[in-house]
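Heads up, one of the protein chains got dropped from this complex, but the rest are sitting where they should.
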Amino acid sequence: MTDLIDLYERMAIIRRTEKAAQDLFLAGLIKGTTHLAAGHEAVAVGANDALRADDYVFATYRGHHHAIARGATPEECLAELMSKATGICKAKGGSMHLTKADANMLGSYAIVGSHLPMAVGAAWSATLRGTDQVAVAFFGDGATNIGAFHEALNLAAVWRLPVLFVCENNLYMEYTPIGSVTAVANPAADRAPAYGLPAEVIDGNDVLVVRDAVARAAQRARDGGGPTVLEARTYRHYGHSRTDPAKYRPEDEVRQWLERDPLTLARAKLLEQGVPEEEIAERDAHAERVVAAAVDAAKSAPDADPREAFTDVWADGSATWRT
Amino acid sequence: MTDLIDLYERMAIIRRTEKAAQDLFLAGLIKGTTHLAAGHEAVAVGANDALRADDYVFATYRGHHHAIARGATPEECLAELMSKATGICKAKGGSMHLTKADANMLGSYAIVGSHLPMAVGAAWSATLRGTDQVAVAFFGDGATNIGAFHEALNLAAVWRLPVLFVCENNLYMEYTPIGSVTAVANPAADRAPAYGLPAEVIDGNDVLVVRDAVARAAQRARDGGGPTVLEARTYRHYGHSRTDPAKYRPEDEVRQWLERDPLTLARAKLLEQGVPEEEIAERDAHAERVVAAAVDAAKSAPDADPREAFTDVWADGSATWRT
Amino acid sequence: MADMTANRESVTVTTYRESVAEGIAREMRRDPTVVCLGEDIGAAEGVFKTTVGLFKEFGPRRVWDTPISEQAIVGAAMGAAMTGLRPVAEIMFSDFLACCWDYLANEIPKVRYMTGGQLSVPLVVRTANGGGLGFGAQHSQAVENWAFTVPGLKVVAPSTPADVVGLMASAIRSDDPVVFFEHKGLFASKGPAAPPDHVVPLGEAAVVRSGTDVTLVALASTVPVALAAAEALAAEGVSVEVIDLRCLVPLDMRTVLESVQRTSRLVIVEENPYQGGWGGTVASIVADEGFELLDAPIRRVAAACVPLPFADALEDQVIPTVSTVTEAVRRLAAY
Partner (left out) sequence: MADMTANRESVTVTTYRESVAEGIAREMRRDPTVVCLGEDIGAAEGVFKTTVGLFKEFGPRRVWDTPISEQAIVGAAMGAAMTGLRPVAEIMFSDFLACCWDYLANEIPKVRYMTGGQLSVPLVVRTANGGGLGFGAQHSQAVENWAFTVPGLKVVAPSTPADVVGLMASAIRSDDPVVFFEHKGLFASKGPAAPPDHVVPLGEAAVVRSGTDVTLVALASTVPVALAAAEALAAEGVSVEVIDLRCLVPLDMRTVLESVQRTSRLVIVEENPYQGGWGGTVASIVADEGFELLDAPIRRVAAACVPLPFADALEDQVIPTVSTVTEAVRRLAAY
């Protein structure tokens, strides 16, 4: 188990990477779209700290935090977003598909809900191979209303697989409050009984709370106790994507959640624990430096090689579909 | 409300139609496949008696009973199965797609679960048009594990639509016991809370129980109370389809359920009510005559016109896709 | 009267994006049974801003925000269409049609036929289609071909603001189901606004530039590409006729064959991958019925058979560009 100060630093690095991504997007250096996870850091960092290196993680288009929490460097992530040859997916994936397979972070998927069955399959595979790995799918509140969610949870429950379904409930699906399109108050947790699964609604902004809950669920899964549904309540600091100013969110709500910023909460706990302010400041400064260096490195990296457009379709590396 | 003796007669007609279909299939006069509903009669007849003529009904490939309960004649159904020009769908649909649109029986669908969202849409349409019609989707236990089920129930609940989800739980999806592939004991009813919906598990072999439950749910729906999930426990007398001998079902189970045959139950109640045996026998004989006449008429009807292959693609009746 | 400049100036210019909302609004005004549903289309006015103004004008009983439930959206639209409404369902990105493909492939196009004509499904499924914006493999596909493989769907893909309005009118009024592809890469493009009561019939291709040497058949985003190529080639003395198909079903092969009769040379420009593309069907019809008209091979300029990459520099390699089209036509003209 990692010290809180180290978890704090990881969150700080993610936060700054997201800020950098936003700035680079606004500066026109990032094309396409981004879905920033600033505000969600505690879920990724807390969960990762409760998992083993050989456990599997699946994320959504809002997945920068999970890639970095699993060990992707800000540089390779930003390089990806900036269409650089050094991008983590060779600039073929982009912001929505950050993947760090060698850290068992098995991808970010941009079709809502699609990765839940994949995580079930990874857990199934672990069982069949006789390991005690677990698989974790992180997904949004909005994903709980799509068919794949239902099929995944039922299959995982019936086969009693070591998989964790972790919902990052940030109260909105894009611009629409989740409550207005969902029949129950806790979109993930309130569905768990429909699959006979245990569930917990947790504070997704408290990194230690997340770690504890995930640790317990992972242990149960490793012990053959089957899947768990965790619903981590959190909030995104930016709009849904790109330049969305998120005007649809009441000011009061935004203010209250910003007060519960996961970094603020962690900092308060650190001070409580007697960690000196300067040490925290040093960690912040370190995060700042790491990300600044990452931005510089990504900026000066070579552009993606156009020839890469025609590789990686098939296992032999080619894109040949006919003779 | 119809007298029980009349409901009995309707069930008897369905039962004999299914028997006729089986015999005709074995005699090689019906091609393709059939999914017989013998054993499920009480669900269709009971529900229909609680519904209005302007309510909408959607069924599955196992839908003969719903078509006939809504007013399709055994003759037009059997003619359809026998590929006759007089078939209810001009022999273009077959057993799996019996439809009686002018009785608001809006089709039988052969992709499991697909019609649940359609029923939601019909209920939505009724609301928007300011009528107090309700829509009913009948489906099997196996359908509760597919994504469309989940999406339909959530949308219906959120929009508080006048729709009834009636599961005919006959304990099996094809050859597999439903319990072995479903995470909860009552596959439909135990899922209702995930959508904040009321649910009831009912005796699907007791036509009066079904009628009462559907009547209550329909009234609630008309009153703006939203959807209800009903799970009618029942049993099929034949195999899943065609010539399946259903060897996978324990003898004891089959025997117990055959003792609870919906016709047997209704007959017992009639006798209890003091209806003379002869009157019941007369109804049986009537059913026998109706179906025998239907078989004869269907047999002697003209074969489907091959030119019909090229009609009914487009609203103008044509199949023209290019100039 | 002869003041052409004044006349020209009086033609209002609008965007393709605005024309989507305008096209829907016109039909909602004339027919109260037209209702819209989709994700974030109401108060938020759509992620592509293609439903701007609808919620405000028609309110929550005509414009419905849905959960992320593509099957429920299209399935409910189908049920509503059977029972007296004319739903217009939005699937945000056309890639997501894969999440409700059962409805497009197995239910909606077949129900009239398999019920022997008992049921009608007058609905429109609209969706933002195509690439060129750096949205990557799962948000950039041109998937008209998925729909094209399924008899029973009308398939519409306009290329200009006026056509968006005119084809939307036909699509919504159609008693047949229509899949309406709005091209993401064209949303910002401009053109003359549709006149009042503008209706473009389904299945009529437009000859958008006349020419005598080569026929260039295009659809949606490839229409401006084809026009730019034709312009470039004109400077070289190659006269290119450009046909905007507008619809894949009904497919206006008469216009294509008449053009090939004049030019004897055919190039087809598709945004989708070569394998399984609609251009194959067009080419095969011409190679059959128009075989004697041809003086040269039929060429298809289509996307490479790879998923769409994120980086612009890579995406440009994959999707046909003005220069690849120009080069293909130039070579064919010289054949």
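Going by the order they are written in, the chains are A, B and C; count residues from 1 in each one.
Here is the rule we use: a residue touches a chain if its C-beta (ideal position, glycine included) is under 8 Å from a C-beta of that chain, and two chains touch if they have at least 3 such contacts.
Owing to the predicted nature of the structure, the values given are computational and were not obtained by experimental measurement.
From the set B:T2, B:T33 or B:T131, the residue in touch with the chain omitted from the display is B:T33, counting the whole complex. Note that of B:N154, B:T182 or B:T228, the residue touching the chain absent from this view is B:T182. Set against the missing chain, the residues A:A12, A:A69 or A:L116 yield one that touches it, A:L116. Here one chain is not drawn; of B:N48, B:T73 or B:N145, the residue touching it is B:N145.
Annotation for chain C: contacts to the undisplayed chain at residues 95-96, 98-99, 101-102, 104-106, 109-110, 113-114, 136-138, 143, 145-146, 148-152, 248-249, 251, 268, 272-284, 286-289, 291-292, 294, 296-300, 304-307, 309-310.
Residues of chain A in contact with the chain left out of this view: 56, 58, 87-93, 97, 99-102, 106-107, 109, 111, 114-126, 128-129, 135, 147-148, 151-152, 154-155, 158-159, 308, 311-315, 317, 319-323. Remark: the residues of chain B touching the chain excluded from display are 31-33, 80, 83, 87, 89, 91-94, 96-97, 109-113, 142-143, 145-147, 173-176, 180-182, 248, 303-304, 306-310, 313, 319, 321-322.
Criterion: only the chains that are shown with their structure count from here on.
A comparison of the B-C and A-C interfaces places the larger number of contacting C-beta pairs at B-C.
Centroid analysis (C-alpha atoms only) places B farthest from chain C.
Distance from the chain B centre to the chain C centre is 40 Å, each centre being the mean of its Cα atoms. Taking each chain's centre as the average of its CA atoms, chain A and chain C sit 36 Å apart. Among the residues of chain B, those in touch with two or more other chains are 147-148, 151, 154, 158.
Counting only residues that touch two or more partner chains, chain C has 66-67, 69-71.
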